[in-house]
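The complex appears here minus one protein chain, its other protein chains still in place.
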Amino acid sequence: MDIAMIGLGRMGANMAQRLHRGGHRVVGYDPGEGARQRAAEAGLEVVDSLAAAVAALPVPRVVWLMVPAGETVDQTLGQLTPHLAEGDIVIDGGNSNYQDSIRRAKALAEDDLGYVDCGTSGGVWGLQEGYSLMVGGEAAVVEQIAPLLRTLAPAEDRGWGRVGPSGAGHFTKMVHNGIEYGMMQAYAEGFALMERKQEMELDLAQVAEVWRHGSVVRSWLLDLSTEALKRNPSLDGIAPYVEDSGEGRWTVAEAIALDVPAPVITLSLLERLRSRESNSFTDRLLSAMRNEFGGHAIKKS
Amino acid sequence: MDIAMIGLGRMGANMAQRLHRGGHRVVGYDPGEGARQRAAEAGLEVVDSLAAAVAALPVPRVVWLMVPAGETVDQTLGQLTPHLAEGDIVIDGGNSNYQDSIRRAKALAEDDLGYVDCGTSGGVWGLQEGYSLMVGGEAAVVEQIAPLLRTLAPAEDRGWGRVGPSGAGHFTKMVHNGIEYGMMQAYAEGFALMERKQEMELDLAQVAEVWRHGSVVRSWLLDLSTEALKRNPSLDGIAPYVEDSGEGRWTVAEAIALDVPAPVITLSLLERLRSRESNSFTDRLLSAMRNEFGGHAIKKS
Amino acid sequence: MDIAMIGLGRMGANMAQRLHRGGHRVVGYDPGEGARQRAAEAGLEVVDSLAAAVAALPVPRVVWLMVPAGETVDQTLGQLTPHLAEGDIVIDGGNSNYQDSIRRAKALAEDDLGYVDCGTSGGVWGLQEGYSLMVGGEAAVVEQIAPLLRTLAPAEDRGWGRVGPSGAGHFTKMVHNGIEYGMMQAYAEGFALMERKQEMELDLAQVAEVWRHGSVVRSWLLDLSTEALKRNPSLDGIAPYVEDSGEGRWTVAEAIALDVPAPVITLSLLERLRSRESNSFTDRLLSAMRNEFGGHAIKKS
Partner (left out) sequence: MDIAMIGLGRMGANMAQRLHRGGHRVVGYDPGEGARQRAAEAGLEVVDSLAAAVAALPVPRVVWLMVPAGETVDQTLGQLTPHLAEGDIVIDGGNSNYQDSIRRAKALAEDDLGYVDCGTSGGVWGLQEGYSLMVGGEAAVVEQIAPLLRTLAPAEDRGWGRVGPSGAGHFTKMVHNGIEYGMMQAYAEGFALMERKQEMELDLAQVAEVWRHGSVVRSWLLDLSTEALKRNPSLDGIAPYVEDSGEGRWTVAEAIALDVPAPVITLSLLERLRSRESNSFTDRLLSAMRNEFGGHAIKKS
């Protein structure tokens, strides 16, 4: 197929490359000149405007967005849709909020444009191993882009699927990331406990390697943790500072909105917030209270 | 009544003083010379050995221990009991583990010595406001020391009670402290949230003061927090470092042993542990994992 | 002062009564005929329309809303404001979301109407003991209604205060309720642990009563818990089903939005959601997984 890939950052460039290698014609565009240049050097066909990207495609056109979630998606759509015509299809492969995707699908449908929300997992390894793709949108539209999904996925018949109507792709990706937070936190707590048990002199990378084969906790995240621990067993030089990219917050909000208690996913998010506190007011007040009622010494900052 | 107070630290000295003021004769002893001297200067009758303390009392003798929980209690009992005789009574007013108290009561009963475990709450304010006393032990023995309890409590008929058999006093005190952890954490989180909401320019001490009168969250801990926030609104100079003194851990262990889910009390303890982590391995591994799968930048330490 | 009280439910009727007893003239209105009738029987001056309530007041008019948070407030304002004129004041004393209050204050300010958001705590006991009032709005407007606040509060000079600009009253009330959730959960977990420790044969109401005097955990919530446990020691006939009324959810959302980790308040909310799950899918899937990998028996539903 012919496709325009809008957004040639880490994820977009890799996906464009995987599609290209899979025999599709990919016209790439990114507002950043550096990103365009890197993509061109990597052998992709690159243009220097959204209009040019659209113009380079046969109708019906298929445009894949791989841009930062939020306003950037709306802005890109605002610039893109004037160049599109009835029957064209836009795919949002980023981490958009599923409610935005539902809204956007409705808006584009008014102009008879197809809109697909595609939750994409796989990170930097996707180029090589393929991406897991959770797709939301009208079945007929998803069917049209199936050749792309088959190429992006780890195998033609595995790792992708239309999971529901518009929004369902990004909804399931959101939940996926919530689960990811919980799993990561579970592993990290367990390894921290082993690290603290100094009299055992455990080699964490070795334990992880043992677990990778045959254990109940084997997983891809464990594979990656094993690599990280092999390269840097004491994790020196890494700050105890954990970012979050939004989907965890949405998962927590959605769970509460639906009255589903999700304590572990929720705590995993809160632990990330906690990792970024440098002078917790909560803890200072606790210390002050203890001093107030019990005369317990306050540690000075 | 006549009573020996063994242990003249912050709590013991105050309790001895309150008993003294209440008309009881208190013979004080502490292994530390400084503590003895301070007690003598405060007008208490002080002796310089356990034996002398016991010798100064009429039979049946009543000895109140206010020493650090754990081994110190066992050591003190080991040195004390040879000087005691049938019918004498020992009271442990400290924060002992209730299981130790059950064991000690059994051991002393074999020598016909009475043993009372008395959970004591009130902190440094107890001298002035009276202590809340949760008492475990045989009813007849508790009855014998009731005059002391009436004096130590905020009022003759309030704030003290035999709550059950040996161990029940320290068991209820343990739970009391678990609840205390949870309440403190709830307040601290709430105030931290208000502190962070900078555009509201809230005066936390003022909000606390408003809450003290008529609100659902009014409490003594809130009174104390109000004082702390009035004196030091931004809690400057206080490190975000929160100690725990053991009862919270026991509460968590007991709850799990009895299959009672106590998530809030448990989390309150874990948050204190967290406050003392300076370079969390958990968080460093989380950061390493994110880099591993997503190429997300690691913050350098 | 003269005031209209709109909404004569449990809270509104009591507040109207307290104002009335305090020497204010209160014109009451409620859309429900039953509520109007009960208020009239209780000696209040009751009218049968919003327009009549406004018409009964001297200018500048002061109208207190005590209606359900959310759409009802907007609808009531929509019906009310056409009858108001420059300089009149509307107070929202309910549990509105603070963001709504900021929006409403702005909208009314365009018509030169004053708007005050008043967080009100005290529950059914407020009539007798006075309410804790957290007030947000322009200082000059709050000053105008100060006579009402002095009467509603537990004392003229205590339990009320302008805590900040528009929204600050409902913001602090929201946080107040979040703290309330955490405190309640801490107590409930502690009492549940004592209840489970059957060999101690603890009398929970007695323990609570002892704690009420001199202990670190004394509070008004403990006073109420003591009453509840005295009347019904085993809490028979009460379903383990805990509602929430919205402010806890907002507190959790706000804390996450501001990157403030508030695990105990958050868990307290999740525990309430959990109390209402009758056939948890989470737990069923956990049981299914255990069977899948370990052959562990599944309990049949």
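Note that the chains take the letters A, B and C in the order they are written out, and that residue 1 is the start of every chain.
What we mean here is this: contacts are C-beta pairs under 8 Å (C-beta built on N, C-alpha and C of every residue); 3 or more make two chains touch, one makes a residue touch a chain.
This one's a predicted model, so the numbers in the text were calculated from it and none came from an experiment.
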Sole contact to the chain not displayed, among C:Tyr29, C:Tyr115, C:Tyr131 or C:Phe191: C:Phe191
Sole residue of C:Ala107, C:Leu224 or C:Leu258 that reaches the chain not shown, by the stated touch rule: C:Leu224
Chain C residues touching the omitted chain (full complex): 10, 123-125, 184-185, 187-189, 191-192, 195-196, 220-221, 224-225, 227-229, 232, 235-243, 263, 267, 271-272, 274-275, 277, 279-296, 298-301
Touch list for chain A against the chain that is not drawn: 121-123, 126, 129-134, 153-155, 158-161, 163-165, 167-168, 171-172, 175-183, 185-187, 189-190, 192-194, 196-197, 200-203, 206-207, 209-222, 251, 254-255, 258-265, 267-268, 271
Residues of chain B in contact with the chain not shown: 216, 249, 252-253, 256, 259-263, 266-267, 269-271, 273-274, 276-277, 282, 293
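Simple rule for what comes next: only the chains that are shown with their structure count from here on.
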Central chain (by mean CA position): C
Furthest chain, CA centroid comparison against chain B: A
Averaged-CA centre spacing for the pair chain C and chain B, given as whole angstrom: 33
Chain A and chain B: spacing of chain centres that average the CA atoms, whole Å: 48
Touching two or more other chains - residues of chain B: 123, 185, 187, 189, 192, 196, 220-221, 263, 267, 271
